[in-house]
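Missing here is one protein chain; the remaining ones are kept as they sit in the complex.
Entry: chain A
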Amino acid sequence: MPQVRIIAKNFMDMVAALPAMKLDKLYDNAFICEAVLRSLPPLAKKYVLQMLFIDLPVSAKSMEEWVLSDGFSKHKMAIDRLLQLRIFLEVVDRKKEPSYRLNQKFQGNLRKYLVSGGSLPREPMPSNVTVRLPTLEDLDAYALEQWESFLLQLINSGQTERLAGFNPSMMKVFQRGLLSARENEAPKLTENGFQFLLMDTNAQLWYIIREYISTSEGQGVDPADLISFLLELSFHAPGEAYNLNTLTDVQKSTINDLAALGLVKLQQGRKENWFIPTKLATNLSMSLSDSSSRKEEQTFSAKVVSTQPPLVST
């Protein structure tokens, strides 16, 4: 029986699909709150800012008065999104009228940001320890090279030798839906695979990361942890070195995989090892916004993928 797997339309849908308790736990992390806020549609961002210092719930009716009549559909979309991500929580008062208030952990973290400014998730290593740091241009070139060689491996699955990077079963996961394999035939690109290659780098990256997170659960890694680590990574400064010993074991193995994609560069010092985020990593949260995911939907609208696609592209 063919298995059908639904791919989340964009990364935030995946976050929103997490069970309520896990999502609330995710909001303990201030960087997650920032990244999620930045991914919201503009009107929703405004509403969050407006509600940030209000402690009592505001009725849905009075929120509707904030918008002009031709903005009502955008208003509805913003409110729905906020409810879906559990940023707005619905409160029903005695008159049975719905009103909304902000998720308190979310609210607390953002208030701190506004009052005391942002911060970095971890401190970069002192420069006297880190020698031979690549320049930003070198780092960009490295990231591009890694990413392109990964893409090459992805579509040339006929090669049997294992190139540096992912193990073969992981590659097979990525190739599902992009390549089709018939018995005794070399794999060919499907129509989806073709469109994948036409997407811009950020969209391709998110596709791969989504697959990576989906399969992690089967390997005993909590997807919420992965999601939060990835979002946190996007707040690091590109080109700076961060010590590997600040990472948990799960994060360390993730970092190795991310190095194969070109998101970070690993380097070894005399006593310590570190990772350096590249632009691919720090641009992760930027590509979460609606406009870029809308672009992705225009070029790649595979929502349901079966493991035995019948078609082969010509």
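Criterion: a residue touches a chain if its C-beta (ideal position, glycine included) is under 8 Å from a C-beta of that chain, and two chains touch if they have at least 3 such contacts; residues count from 1.
Basically, contacts and distances are computed from a predicted model.
K.L.:
The complex lacks one chain in this depiction; which UniProt name from "PRELI domain-containing protein 1, mitochondrial-like", "Pyruvate dehydrogenase E1 component subunit beta", "DNA replication complex GINS protein PSF1" or "General transcription and DNA repair factor IIH subunit TFB4" does that chain carry?
P.N.:
Looking only at the record, the undisplayed chain corresponds to "General transcription and DNA repair factor IIH subunit TFB4".
K.L.:
Out of A:L110, A:M125, A:L139 or A:L179, which is the one that touches the chain we can't see?
P.N.:
With A:L110, A:M125, A:L139 or A:L179 as choices, the missing chain is touched by A:L110.
K.L.:
Of the residues listed, A:V92, A:L120, A:L152 or A:L198, which one is in contact with the missing chain?
P.N.:
Per the contact definition at the top, the residue touching the missing chain is A:L120.
K.L.:
For chain A, which residues reach the chain that was dropped from this view?
P.N.:
Residues 34, 37-38, 42-43, 45-46, 49-50, 52-54, 65-68, 70-71, 74-75, 110, 113-120, 235, 237-238, 282, 285-286, 289, 291 of chain A touch the chain that is not shown.
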